[in-house]
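Only a single protein chain was left out; the remaining protein chains are all shown in position.
== chain A ==
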Amino acid sequence: MIAVALRNLRHRPGGFVATFLSALLGAALIMAFASLIDTASGADAASNESLVTTASVGGGWCLVIVAFAVTSTLTLAVRQREQQITLLRSVGATGPQVRRMIVGEALAVALLAAAVAVPVGWLLGRVLVNLLHNTGQVASTVDPAFGPIALGAGFGVTLLGSLVAAFATARRTGNQGRQRQRPLLRRIGAGLFLLIGANCAVLTATLMDGKGIDAMQTAGQAGIWASIGLALLAPELLRLVTAVLGPVVRLFGAPGGLALRGPRLSSAVMPVLLFTGIATGTVYMQGIEDRAAAGQVEPDYAQDIQTLNYVVVGMITVFVAIMLVNTLIAATTHRRREFAQHRLAGATRGQVTAMVALEGVLITVTGVLGGLVASLFTVLPFGSARADRLWPDASPAAFALVAAIAVVLTASALIQTTRRTLHGPATAAVRA
């Protein structure tokens, strides 16, 4: 089956692009941050501490995102090939054989991605050390290093993450038939993450009050946990938004009615929500900090943290873009048959596109509103701790920008893939 796995990769590399890209980016970032620890081993005490802190903060972020992105892209890459897997089963492949194939593919992609990531990670690591030199946090005599820890962490995390994701995916494909979603488990998880988020928020507002920039640690986490928690509740949130916006969507005639009744794309809400939540939270947190620090004596690492915060937002944007586009492409391609059925029932291409566009509106509204709520877990307690005011004294322009990015990403991915899926005659698509 490993042979089949490798043939699959060579035959249809396009199916693995998203998995490869997210694994590559993840591996490169983890290597970059881990190389700081390599660098720290030969440095003085002060530099050492600063390097290790940066590495653990940045690396921690990466871990969460990589796990999420690799899992989601891999799941979709496999689910898209249900047909091939059914075919393999029908010619005599056993469940474990199919599972071996999926795991083999995932490992090959991860290995390749990690290998390609080495030069990228090396370069990024140097950039990070340079940054720390400039802010004076690390003595300029400390030379950037790229050693066993960088390589070990990069390869280890990428391979292990892909392996776990592949096993989870393979198990779900193994037991054929209806894929039973487990809403209870998901909801419990969501509740747990929201509780952790709330806990971090409370800690920020109480324990960290008056601790200055250090409050960022707990405030930032509060927003991330809340974003993940709300993202897990995406199906419920989407249903709520659909119910509220229903009357408006229905004004668009038949496509509107269909958009409300179609299969719900809650998987696409997740990346939008994560992006909006984490980006909004981080940007406004930094904004509050900048205003509060004006005229104060700030610790010398404040500027580092500012840079790091923006780097994190940028990273998340890239990851989420990959995840979102991948999710939407997979979900839309999967609906080729459904679209063809609509057309055979008398829908024009325009009507099908209108239906998808309206679904996209529901997805984006849900994701952006959910993300806004999640970001408040960061913004409100940090504002209270740092500036003694809950509601930040900031313009909504930054949030508008974040929301606009979410809208553009969703819209362009959806419309493009729908166009492509609608290409060609409906009779051919319905048989496919």
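The working rule: a residue touches a chain if its C-beta (ideal position, glycine included) is under 8 Å from a C-beta of that chain, and two chains touch if they have at least 3 such contacts; residues count from 1.
The rule we apply is simple: contacts and distances are computed from a predicted model.
**Q** One chain is missing here; what is its name in UniProt, given the choices "RNA polymerase sigma factor", "ABC transporter ATP-binding protein", "Hydrogenase/sulfur reductase subunit alpha" or "Cation acetate symporter"?
**A** Options "RNA polymerase sigma factor", "ABC transporter ATP-binding protein", "Hydrogenase/sulfur reductase subunit alpha" or "Cation acetate symporter" narrow down to "ABC transporter ATP-binding protein" for the missing chain.
**Q** Looking at the full complex, which residue from A:Gly156, A:Gly212 or A:Gly257 touches the chain that isn't shown here?
**A** Answering carefully, the residue with contact to the hidden chain is A:Gly257.
**Q** With respect to the chain omitted from the figure, which of A:Ala45, A:Ala294, A:Ala345 or A:Ala397 is a touching residue?
**A** That would be A:Ala345, which touches the missing chain.
**Q** By the contact criterion defined above, which parts of chain A meet the unshown chain? Give residue numbers in ascending order.
**A** Touch set of chain A with respect to the missing chain: 253-254, 257, 261-263, 338, 341-351, 425-427, 430.
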